[in-house]
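In this view, the complex is presented without one of its protein chains, the others remaining in place.
== chain A ==
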Amino acid sequence: MFNKDRWEEILEALTANKFRTLLTAFGVFWGVTILVLLLALTNGLKNGTKVSFRGYAANTLFTWTQRSSIPYKGMPKGRRFEYQLDDIEAIKSEFPQVKYISPSNRLGGYRGANNVIRGTKIGAFQIEAHYPDYIYQKPTDIVQGRFINYSDINDSRKVCVIGIDVVKSLYDKNEEVLGSYIEINGVNFMVTGVFKNPNSQGDEEEEANTIMIPFTAFNKSFNFGNQVDWMVITAHDEYRITDLKEAIFSTLKARHTIHPNDDRAFGDRDTSESYERIEGLFNILTLVGYFVGALILLSGVIGISNIMLIVVKERTQEIGVRRALGATPWNIKLQILQESLILTIISGMTGVAFAGGIIWIMNYTLDKNGPVDNFANPSVGMQVIVIALTILVVSGLLAGLIPANNATKMKPVDALRTE
């Protein structure tokens, strides 16, 4: 179908009016460029948002208690209640799908009353109690020393892991942090590690001003008994935490004498649910990218169709001559179709290459100037290129169809007579 002669014929015809060919090609070129760029930008947003989600293990549920909203079994509504340590054990034994479950407590707060003293320095920090598994649920970079371990929990060791801003507030430069003691609400804790959050969603400052203590030591030191402020539950990868959520809450409702329909008694945040919502959002964005890009491409394709119609009109006599010399209608149609196809594909692929160049520059700039919030690594996959090529082939053929038919509609005698 595409031997050397064909190519020559097509190239001759296309280069016969270079400027017009160029202008026509630009429509498709631009359409494809925008299509690819839109998809790449969507991808960049998606990648960027995924980076900020890296701060949390996906498939994780954070839950805390609120007040009951329905009176139940003689209990009034508006009743306060707290999770207890045995809730953790109960969920662990009842739900084998759960990979990690860690109870947490909190005391005081950043920007609250001063609660930590070290020598002459004092400060107000967020004090949190955690289990060792917590580090897998909310990834935390340990900059120095170590995180809380199970020996700390079992022995209720008074140790702590402190945020980098705590170090800044309580320590002089180059002062040894590990092994030093700080006084939290009148109780001394030894610093065993310094952490930094790789990523946070707006809580960066607060998280850097946090001190983490083994859960058992915390509860004993500050008289929390078995109370649990909130717990973090992660399911095994093959289960969705969103699916388990309801069953877990039913168990908790039964254990705390909460009405089965009282959904307001517990607060929760489900990372997999919000992750999926974001995923869905980006799927829609991608779709919009395809849609808008395809529409712009369409106007380019219509441009090609239009110009091919003019070309056919202009070359009516030439087509008549060719037919007098023995060209069959199919010969003529094929030539018009091929011209339109080649024009579309070449200009489209130039568009892909151009968009590729822009994407490369974007990535280069991003690499050089460091990461930007919610935007990372704009790119398109090979499959987008394949889809773009398919769209181009189909639209090139469509663009040529009407002109090709017009080319052979006239009788050769009338075509020849045209001036």
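Methods note: a contact is a pair of C-beta atoms (placed from the backbone, for glycine too) under 8 Å apart; a residue touches a chain by one contact, two chains touch by 3 or more; residues count from 1.
Please note the rule applied: contacts and distances are computed from a predicted model.
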Q: For the chain that's not shown, choose its UniProt protein name out of "ATP synthase subunit a", "Macrolide ABC transporter ATP-binding protein", "Iron-sulfur cluster assembly protein SufD" or "Electron transfer flavoprotein subunit beta".
A: "Macrolide ABC transporter ATP-binding protein"
(Q) Touching the hidden chain in the complete assembly: which of A:N114, A:N185, A:S299 or A:Q317 does that? (A) A:Q317
Q | Of A:V51, A:L298, A:A327 or A:L366, the residue in touch with the unshown chain | A | A:A327
Q | Touching residue (missing chain; options A:E12, A:D172, A:D237 or A:D373) | A | A:E12
Q) At which residues does chain A meet the chain that is not included here? A) 4-5, 12-13, 16, 317-318, 320-331, 408, 411-413, 416
